[in-house]
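First the structure, in the form of structure tokens, and then the observations on it.
Shown here: the complex without one of its protein chains, the others still in place.
What follows is chain A.
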Amino acid sequence: MDIVKELLGGSRLALSRTITAIENEHENASSIMRELYHHTGHAFVLGITGPPGAGKSTMTDKLARAYRNMGKTVGIIAVDPTSPFSGGAILGDRIRMNGLTLDEGVFIRSMGTRGSLGGLSHKTADAVKALDAFGKDIIFVETVGVGQSEVDIVKAADTTIVVLIPGMGDDIQAIKAGILEIGDVFAINKADHDGADKLQAELNMMLDLDGLKFDWRPPIQKVVANQGEGIDDLVKLIEKHYAYISKTGKLAQRRHDRTKTELLELLNSSIGTYVTKHIVDTGRINKCLQDIEAHRNDPYTIVHQLMDELLK
């Protein structure tokens, strides 16, 4: 049976196997994506990011329930780090979402980063497309616990929620570089802990500095996710942001930028594959290396010559 047909027909097993094919770069992965692509573009993609232990999974669980109560179907991609030493991973986000497992309107998939450093895995975007084609209305993408610079989520999501918690030392130092710039909505989780007000004040101060530059001022919502407190208000802010980006054309712009990035990445990776096949695997690279080492030629000239040849 054709796996794409089964997926489009609603088979969760086919969806699951499709994501595996994508992740493992099976031979049929690109033909699957080619077919699925035409069924994508309907889902609203929500990114959830923040430092380790901030409560991203718990918040994803609660937000997913809120959207289920609104009658929406939900897909969740939860990313956890792959060990750079063993290649193994403990994917433990699901443990916060066990209550959703038997809801047929929810599909949760855990992914290891498998060498990617931006907070997602290289195949996350394609897995999102599979969930989109499957017909999910809302797709959550939960990143690994991030520090300051893992901001790939902005490329994958329509709306990004940055989850922060009080008591992480100098709060502003921890967030000022990368993360602060990517939040469309901020959630201060564990807001019943000491320091939540201080964090909110400092965040407000930072965000107000941008106030005149942008017409969307990222709002901050205090949440106690494991109690469900503040979740409904957070959903309202997410919906408000969605309405804003839809109305102003920013959603279309974000998706346009994403398509461009993906197209270029795909093109670059295809060129890389071509180079591997024709220059590395054929052993031709050794001749080039010998020429360089003997000073008969230099890397710049060789690359120039090879490119001329490839592009003919």
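We take it that a residue touches a chain if its C-beta (ideal position, glycine included) is under 8 Å from a C-beta of that chain, and two chains touch if they have at least 3 such contacts; residues count from 1.
Note that contacts and distances are computed from a predicted model.
J.: So one subunit is absent here. Using its UniProt record, which name fits best from "NADH-quinone oxidoreductase subunit NuoF", "ABC transporter substrate-binding protein", "Pyruvate dehydrogenase E1 component beta subunit" or "Methylmalonyl-CoA mutase C-terminal domain/subunit"?
T.: The missing chain's protein name, per its UniProt entry, is "Methylmalonyl-CoA mutase C-terminal domain/subunit".
J.: For the chain left out of this view, which of A:Leu91, A:Ile279, A:Ile292 or A:Leu306 touches it?
T.: In the complete complex, the chain left out is touched by residue A:Leu91.
J.: In the full complex, which of A:Thr101, A:Asn204 or A:Gln305 touches the chain missing from this view?
T.: Hidden-chain contact among the options goes to A:Thr101.
J.: Using the touch definition up top, pick the residue from A:Ser31, A:Ser83 or A:Thr301 that touches the left-out chain.
T.: A:Ser83
J.: Can you name the residues of chain A that touch the chain not displayed here?
T.: Residues in contact with the chain left out: 12-13, 16-17, 19-20, 23-25, 27, 82-83, 86-92, 94-95, 98, 101-102, 107-110, 112, 114.
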